[in-house]
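Only one protein chain is missing; all other protein chains are in place.
Showing subunit A:
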């Protein structure tokens, strides 16, 4: 297998190549003059002429070790017999004694009278008839750029012609010296240059570190945080919302705020979901909603520094009461039902065609309701009378009807129009689950993360009820009560399958937290923390303990 290069745009006659050659020449000139030159060269090195010739190099694929959309590793055989040429111009000191004395110590200088007279000669060196043949190892990854290595010395031969062609001694010297330099260029300088260039193209973080990208994000986004980031950001500010499927202009507007790397990954994920493909691209370091609850501690969410300064009570930046309420809701559910993600076959049963809307990437665990009752979100605790029925229904529907029509998807902002069920109606049924918000302060000392949590009407902090998972109905009722009383700890009345285990885990966590709090109150001092707790805080940051959120 081989490549077919379209080399014609690089021919010197083409107009489009003029700009390319100008750019290449200036780059080459800068590169040649950057390092310290030997004392024999007394002037800047100028690239007079650069021509890549009419024929392209031959590349033959020998081996492909790894191939994917965003990465590649392979070995090629490259050979070149083209007519590329390069002409350099500079001035050299022709008197070797002058060069020698310029570097010698003054006390041991022989001190000639005029034998060291300078003679600067303009030199023009033309490199042509490149004959290259070698094995190239090419490794490409979008995150790490292109690594290109020559496995052997690719230079077979090269013709050097210069002003000194008539003087065999100097001509030989130049030939040898330039061949040595070109070999070094291929084996050392070129890989470095290609790598840097590729990083600049694909890695905005690297580019930002170079300082040439003023619009780079203030805090570089980490891989895997993008989904959280997105959900987070759009709750906070609609203008900052980014959807890969938005129009190009919109994308351009917001693209500066996100890591290009993450955007590429997200868009490939989107593309995968627009088809019937069962395969979801893996994104490194990403916690999918369906897995989320178990690894809640590990999921990180960076907050924008400005947002943390002004947490809003009514509109929490972390999935609070806003037009994005639905997104919040569904996210909580998904994170609480990790066990269901192991049954992807059900995911392909669409319950409603309208759910196929592109923007709807919400994991829906509920049976659709037909009678919508428009209740304001803030008054949802009052609809607790429907809870028994809803909770029973929820426990069934999750198993029987399937919970979504898509594979597990990252949390995205969900538009109201894309949600075809009424949130207020379903909400009570969701309450039994434990919505765990994955909140991590931007710094260990920052306590605003928990302040973001919006609580239901506050009551005196009493002990949370301890529902027995087996007794679903009872437990749920008690949970509902306790939910009003305690802002922090609410336990589910029980859920099928893994949810149960999850609930127990969460409960234990809550219990520990509660006990610690009680102890602290007993001791009457805020600072009187238990050693274990203090250690925990030191380890995880002040507010790292799972914060349960009211909805």
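Going forward, a contact is a pair of C-beta atoms (placed from the backbone, for glycine too) under 8 Å apart; a residue touches a chain by one contact, two chains touch by 3 or more; residues count from 1.
Definition applied: contacts and distances are computed from a predicted model.
Q: I notice the complex is incomplete. Of the names "Prefoldin subunit 4", "Translin", "Mitochondrial distribution and morphology protein 10" or "Elongator complex protein 6", which is the UniProt protein name for the chain that's not shown?
A: Choosing among "Prefoldin subunit 4", "Translin", "Mitochondrial distribution and morphology protein 10" or "Elongator complex protein 6", the correct UniProt name is "Mitochondrial distribution and morphology protein 10".
Q: From the listed residues A:104, A:197, A:508 or A:521, report the one that touches the chain absent from this view.
A: A:104
Q: Check the options A:27, A:68 or A:121 and report the residue that touches the missing chain.
A: A:121
Q: Footprint of the hidden chain on subunit A, which residues?
A: Interface residues of subunit A facing the absent chain: 94-97, 100, 104-105, 107-121.
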